[in-house]
Every structure is written in structure tokens, then in C-alpha cells.
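Apart from one protein chain that is not included, each protein chain of the complex appears where it belongs.
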Amino acid sequence: MKVTYYPGCTLRTKAKDLDRYARECAAKLGIELCEPETWQCCGGAFTASNDEIATKLSSVRALKAARDADTPLLTVCSACHNVIKRTNIAMQDTDFAAKVNTYMAQDKDFTTPYNGETTVYHYLELLRDVVGFDKIREKVVNPLTGKKVAAYYGCLLLRPGKAMRFDDPENPTIMEDFIRALGAEPVIYPARNECCGGYVALEDGASAEKKSKKVTDSAVNHGADLIVTACPLCRYNLIKNGSKLPVVYFTELLAEALGVKEAE
Amino acid sequence: MADMERKREQILRISGVNPRKCMRCGKCTATCPSYDEMEYHPHEFVYMVETGEIEPLLKSESLYKCLSCMACVERCPRGVEPGKLVEAIRLVAVREKGGDRITANDIPALLDDEMPQQAIVTAFRKYQK
Partner (left out) sequence: MQRIGVFVCHCGTNIAGTVDVAAVSESLGKEQGVVFSTHYQYMCSQAGQDIIKNAIAEYKLTGIVVCSCSPRMHETTFRKTAAAAGINPYMVEIANIREQCSWVHKDTISGTEKAIILGKAAVAKVNLNAPLTPGETPVTKRALVIGGGIAGIQTALDIADAGFPVDIVEKKPTIGGKMAQLDKTFPTLDCAACILTPKMVDVAQNDKIRIFSYSEVTSVKGFVGNFDVTIKRKARYVKEDVCTGCGACTEKCPQKKVPNEFNLGMDNRRAIYIPFAQAVPKVATIDPDYCMMLKTGKCGVCSKVCTAGAIDYKAKDEYVEEKYGAIVVATGFNPISMDKFDEFAYSQSKDVITSLEFERLTNAAGPTQGKLLRPSDGEHPHTIVFVQCVGSRCDSCSEKGKEYCSKICCMYTAKHAMLTRDKYPDTDVYVFYIDVRTPGKNFDEFYRRAVEEYGVHYIKGMVGKVSPEGKKLMVQASDLIAGKQLHIEADLVVLAAAIEPDKSARPLATMLTASMDTNDFFTEAHPKLRPVESPTAGVFLSGACQGPKDIPETVSQAGAAAAKVIGLLCKDKLTGNPCVAHSDEMMCNGCSTCEKVCPYGAITYVDKEFRMPDRTTRVRRVAQVNEAVCQGCGCCTVACPSGAMDLKGFAGKQIMAEVDAICR
């Protein structure tokens, strides 16, 4: 299977592991990741206001590239996924799409207007809905038996639930099922879908510290050995604010179980 | 006064939020992780926009304490979406002349070695026009 792969800015810099393992695991699972020659940063945050057009153009260009390549668009970073998926839904509104396409028409390679046709997958969704967790389980060579893993969803993958359609925003199971498929034991703890403090950390470290501590304390209380996340900013906040548990990207866990990591 | 009414209309229009849908249950404020950092809380944002008290909101630090975590949007039983309202008010504030919350010059002092780009671009998008 061929997909258009959108890594995003952070995966090229501070979150290289998230990217590298995603690519290596995809190869192992027979998924061809085609990164467009050019892509632009999604901007990190979706601006819901309906007069914000320029801030959506970079996402629309990525979505359009996938449409033109006749493939789904794959994201790994939670923020990119949130921005691109919500932009795609905004583009399904005819009036809004007309305004954006007017801007887009100034691009050199502009051809057909974009109206939200692309299917956007998060890497985890691709594993669940296209590859299938059963298939993953079959391909595991190093089952992570005995490991108690706390999935940390944060906000961006789940909310707003009506737009993201990722999983039940209050009782998600996708990462837990993923963890089980790798042979580990998921730890369900109430803070898994609460915010780490996000970008406010830049200005107000104390605020982020409070939120992050709540998350890591809750994971510790529920007996986790390890926290997995899909978001570089979540990982940063949790570690920066003294997580007693290691915080790793889900792709790294996958690479370990599939035997990709040790092969390096 | 007329200026505030114009801004109120702008906020309602760009957010798409109808504060009249609020039934004053306070679940948004109950669920808000930044309650302690905020001067005005999600339900107050909704109520004050409804009653036209826009000016204190535009000046409030609370605009920059909201994490955009969307917990209030997700859990509101009436579909009011307070988080979107906060965002629209913040946009109206930063779009003012001199309204930028941060500039590129501020960034180096705020960084550490591990801070991901994601945090910086997000803050720019949220805090600057």
C-alpha cells in the first residue's frame, strides 16, 4: 500500500525517533511512505475561527498533494494530525473551500480545486483500520511481555471528537489495543486524555508543570512502567517536568516489538 | 461602546458560537485544567460575551492561559464550545495594532535545548498576527 507521508517540522528536528521508527516499521509492514518533495509546516495549531484562511493553506497543500497522488495522507505527530484532519473537514464546507481555493489558485502548480476529498490517517489509525492489530500481532518478534505501558493520548488526537473521529474521546482504546498487540499490558489511568500543558509551556512553565505532573503521577499510581505518546510536545512536557517513567514514542515501541530497532 | 458591540459581533461570527445555547451548568469550568491560572473561566467567557462585557475579556491574561485542550468543547452538554469562543476573542485581541503577545525577538529567551519546534510554531499561531 502506498500513502503520502507528512512528517511535519518537529519530526525533522527534535523528534527524529518518532519519524525514523515510523518509516522503518512501515517498510517492515509493507507500507510505502511517499514524502512529497515539498511540504510546509502545518502551523502546530488549528485555528477554528472561520475567517482564518491563510493559516490553513499549508495543510490544504499537503491534502491536495495526497489527493493528486491518489493516496491517503498519513501523519504521525498528534499536532499535525489534529491540524490536517480538522482542516480537511473545514474544506468539506463548500463556502469555506471556495475562499481557500481562491488563494490556492495563485500557487504555480494549482490545478483542480480541493474540497476535502483526501482520507487522512494517523499512523495508529492506519495500523488499526488498514493493517489490522491482528496482523501486527503476527509480525511481532520481540513481544513486550510483562511491560506495563500507559498510553498517553493528550488532547490533540481525540478532541474535538466530532471532527477527529479517532476514538471515543472519553474512553479510547486504540493505543491500548496497540499495546496489547505488541504483547505488553496496557495501563488505563484517568489522566490519559487530559492536557500536558501544551504550547503554554513556552510562556508559563509552572502551568505546564502542574498539568504534566498530574498525568505522570496518575500513570505511576496505576502501576505503569512506561508512557507512550504520539506527540513531541507531550513528551517534552512530561520529561521536562520530572516524569519518573520513561516517555517514548509509540513508533519506538512498535520498532522494538517488530525487531526493527535492534537490527540497526 | 459601539466598538465593543462590533467586536462582540465579530467574535460571534468568526467563532460560530451561540452563547444563548448555554444552560449554565458549569461543566466547562468544572473540566478546565487551567482553572487556577485563569481570571475568567470558560463559563464566564460564554456569559460575558452573551451580556456584552467584551472589554475585560480582551484585556485578560486568561486568553493566554487557555491550553486549547478542547475538554470544555468535548464535554459541554449543550454544544456551546467555549474553547472556540476563547480562541476567537484571543484572535480579536492579537489582531489589534500592537496586539502581538510575543515576537520573534522574545523567543530565544524562552527556549531550552529540548523544546520542540511544535511548541514555538503553535505559540506563534496562537499569540501573534
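Chains here go by letter, A and B, matching the order in which they are written, and residues are numbered from 1 within each.
Following the convention adopted for this analysis, a contact is a pair of C-beta atoms (placed from the backbone, for glycine too) under 8 Å apart; a residue touches a chain by one contact, two chains touch by 3 or more.
All of these numbers come straight from a predicted model, not from anything done at the bench.
**Student:** For the full complex, which residue in A:V3, A:A191, A:A208 or A:A224 touches the chain that was left out?
**Tutor:** Within the whole complex, the residue contacting the unshown chain is A:A191.
**Student:** For the chain not shown, which residue from A:S59, A:T75, A:T118 or A:S218 touches it across the whole complex?
**Tutor:** A:S218
**Student:** When the complex is taken as a whole, what residues of chain A touch the one chain not shown?
**Tutor:** Contacting residues on chain A, toward the hidden partner: 162, 168, 170-171, 188, 190-191, 194, 218, 221.
**Student:** Could I get the residues of chain B that touch the absent chain, sorted low to high?
**Tutor:** Per the touch rule, chain B residues meeting the hidden chain are 21, 23-32, 35-36, 41, 43, 71, 75-79.
The rule is short, and it goes like this: only the chains that are shown with their structure count from here on.
**Student:** How far is the middle of chain A from the middle of chain B, if each middle is the mean of its Cα atoms, in Å?
**Tutor:** For chain A versus chain B, the centre distance works out to 24 Å.
**Student:** Quick one: which bits of chain B touch chain A in the complex? Just the residue numbers, please.
**Tutor:** It is residues 13-16, 33-34, 36-37, 64-65, 67-71, 73-74, 81, 84, 87-88, 91, 102, 110, 112, 114-126 of chain B that touch chain A.
**Student:** Spell out the part of chain A that touches chain B in their complex, as residue ranges.
**Tutor:** Counting only chain A, the residues touching chain B are 8-10, 13-15, 41, 43-45, 47-52, 55, 77, 79, 155, 158-161, 169-170, 194-195, 197-204, 207, 210-211, 214, 231-233, 236, 239-240.
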